[in-house]
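What follows is a set of notes on a single structure, which appears directly below.
Heads up, one of the protein chains got dropped from this complex, but the rest are sitting where they should.
By written order: A, B and C. Residues from 1 in each chain.
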Amino acid sequence: MSAVLTLDNVTAGYSVDIDVLRDLSLNVDAGRITGLIGLNGAGKSTVMKAICGFLKPKAGKVVYEGNDLTGLEPHKLSAHGIWYIPQESSLFPFMTVTENLRLPLESLSRATGTPARSEIEQRFEAMLEKFPALRVKLRAQAGDLSGGQQKMVEFAKAWLMRPRLCLIDEPSIGLAPKIVEEVFEWIRLFAAEEMAILLVDHNVRRVIAMSHRIYVLSLGEITASGEPADFAGDLHEQVKQWLGINF
Amino acid sequence: MTLLSVRGVSKRFGGLVAVNNVSFDVAAGELVGLIGPNGSGKTTLLNILSGLADPDGGEILLDNVPCQGLTPERLAHRGVMRMFQLTRVFRRMNVIDNLLVAGRALGLGADEALARAHALISELRLDVIRHLDAGQLSGGQMKLLEFGVCFMVPPRIALLDEPFAAVHPTMKEIMGGFIRSRHEQGQTFILVSHDMPVVVELCPRAVCMNAGAVIIDATTREVLNDPRVIEAYLGGQAA
Amino acid sequence: MAPSSATSPAADRSGAQLSNTKTTVEFRAALVAMAIVALIPLGVSNPYWLGVLIVSMYFAILAGGWNLLAGYTGQFSLAPATFAMIGAYTTGLLNHYFGVPPLLGIVAAVVVSGLVGLLLGRAVLRLVGPYLALTTLSFAEIMRLVASNSIDITRGDLGLGVAGLLDSRVGWYYLFLGALVVLLILFYMLLRSKAGLFLQAIRDDEVAARRAGVNVVFWKTAAFAISAAASGFAGALYAHFAELVTPELGLIGQTGLIVSMTVIGGMGTLAGPVVAAFLVYVLSEWLRDVGGYQLVVFAALVVIFARFFREGLWGLARAAVQRWGRA
Partner (left out) sequence: MSGIDVDLAVNGLITGLFYALMAIGLSLIFGILKIVNFAHGEFYMVGAYAYTLIALALGVPVWIALPLAFVVGALLGWLTERTLMRPLYAGYTSWGLMRDEYAVIVTFGLSLFLINFVDKVIGPYAYRGPPLVETSRVVLGPVLISGHRLLAAGIAIAVIAITAALIKWSFWGQQIRAVSQNRLGASLAGIDTAKASVIVFMLSGGLAAFAGALLSPVINASPDVGIFPAIKSYIIVVLGGMGSVPGAIIASLFLGVIESFGAVYISFQYRDAFGLILLMLFLLFRPQGLFGEKGREV
């Protein structure tokens, strides 16, 4: 299995000496879901930000499809076939859902020539088949949608972009349980398209169940990693170990 | 003797219940760990306790006197001191002046404030950088400085939000030692931290929150062995 | 309190000081500058240049007062010239209509402009950045329009004749200098007291200041009132010097000059804006003789200083002294 994205000893942080990530290395395999569970809230989103160029690593490399992308400007990400679904909203609240969905795709089309204009329409139709509930919301302002509907637009937007790598940050936080189920349906939909996914979520069981490979992030360092089978034992005991509770 | 009493405090943001009917007491001289997974409402609770957010319901008693909804400055004068997770210092003032602000605002005379500032500076090992502007300090040094600001006048209760997050081990040790020694002198704390080994080491008692509510309030060992707590960290039920 | 005795000498060599010590150094530098200014009439008797220096001192008071508000407290008011105008009209109208003697009028001007400053400061308490700038700017323009259009009372743009106070230009010179030095001493005492700490704390981080127990509402309002009172004082003094009050005192361009002086001198330093007021105004008069490029040069300097040398001339001088001390 080849890695589409490799973090190579990445160190990053927001001030001179506080490193939120220390010497962090991980691989995201092509076409598979890689899970990142960070039990103590130290650095999961920072990993995403370091990959996307919102935070320039102080040391180490971000290698994507064999190219060094360390410190790439965020607006160039989509041209490399990377997409990021952040925890916070990336929607334009005063634009319609259609505008929200089309803008990144049109930017990409203008910047790189692909997809061609005719293909944009096709993709849009195909997207509506996967997300039929959006059809009646296309003309609504994105800011007027409920939290769950906004999440759906985020996923639909990602789906339209057909990235080779999709970074998904805490997709289910603050959503009602019924919508959480839908969110994970969408992630499976992405996986079925052979998209490589780096998934961060606080629901450890679900991440382990869905992922092909799992990394445990603790206080900025990878403290465990493995395949789902490696986490088959008593999860409670493992969580205690990750948390550093040894009694 | 109960120093701080939180009774049925709630806070919602839009549809999200950030703090849901939280109640617990802190006795004078206690060091209580407040733990819970991300988004469980710890920081919102600290914001309410320190006057940065108004609760939608419930009551907070400090020395048996209600104090919910007071401004942060009033609460500071009542002895509630808050340390922020994202450090807040006066960036264009030097380390000593940063400390003096709190000392003078809380009623110390000029000489006494200066003496205490120097004492804190040597206790927190900030001597070398005491004349630098706070904006020039490293992240860890800023944390130590903010620590000092909270203890210029020993507060009735200190609310510490993630003081150890991603800090260099030496500084972590300085802060840990500081907390321990103040605790021994009878200082009351609420300590929010993700660093469980430190919580185990420092706090005899812990309160665990999940989804805005207190799920268990017991000795730290009991709390960390409780399956509900582990389940909360597994993210089983967040909504 | 004796900050220097409590601090080790080694620290003073490092060049950084307690804000108290810093303020003291700046205060002394300002006094030295004022001493030099006091000597000038011994060698210069040309009334034109004495007049230029008197106007410089008028601006030095305004810049010092605005600096207290903007540089130390972080409240970017665009109305300092307006408070000078309010002060000038207070004593002007009292004198013109009721024959109130100038000295009493000046006291009234300080009180009135201070009170208006208090009210405005209280009203804009929660506004920051562009919102504060726009609110104070519109206050400034409203006041100027009122002064300029209430022709029945103020005689509008023609201006209001006002009684003089002294006959001798040298007398005026030392009166302005005395006023400036008294204000410098008052500011120095204020900044050396806990108020200095609180104002700067509010400027740097209001939430952290409140957490530390600083009564932010009180101190922000107080800074506004004190700054306004100082401007009003300068305006009233100037009114009797010029023997004329016009709405032009409150023009935005005047505020622009005050801002320029403060930024060039170094915001948030006691000496910088005051000394820069002399430099800017005297140089501008000289440049006027040379070719009239004075305001172009200073406006360009403001932009350049704000963009590249944010601590102003004072900061540059301090850095130079430090480098020289280390070498």
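Observations on the structure shown:
Please note the rule applied: contacts are C-beta pairs under 8 Å (C-beta built on N, C-alpha and C of every residue); 3 or more make two chains touch, one makes a residue touch a chain.
If you're wondering where the values come from, they're calculated on a predicted model, not measured in any experiment.
Looking at C:44, C:111 or C:137, the residue that reaches the missing chain in the full complex is C:137. Among C:26, C:285 or C:311, only C:311 touches the chain left out of the display.
Interface with the hidden chain, as seen from subunit C, comprises residues 70, 74, 76, 78, 123-124, 127-131, 133-135, 137-139, 141-142, 145-146, 149, 151, 252-253, 256, 259-260, 263, 267, 292-293, 295-296, 298-300, 302-303, 306-307, 310-311, 315.
Panel shows subunit A; residues 52, 54, 73-79, 83-84, 86, 88-95, 99, 103-104, 106-108, 110-111 of it touch the chain omitted from the view.
By our rule, only the chains that are shown with their structure count from here on.
In terms of their C-alpha centroids, the spacing between subunit B and subunit C amounts to 41 Å. Note for the complex: subunit B touches subunit C at residues 50-52, 71-73, 76-77, 81-82, 84, 88-94, 96-97, 100-102, 104-106, 110-111, 114-115, 118, 130-133, 149, 152. Interface of subunit A with subunit B (complex): residues 13-20, 39-43, 147, 172-177, 180, 201-206, 219-220, 235-236, 239-240, 243-245, 247. Subunit C meets subunit B in the complex at residues 1, 3, 6-7, 11, 14, 16-19, 194, 197-198, 200-201, 203-205, 207-216, 268.
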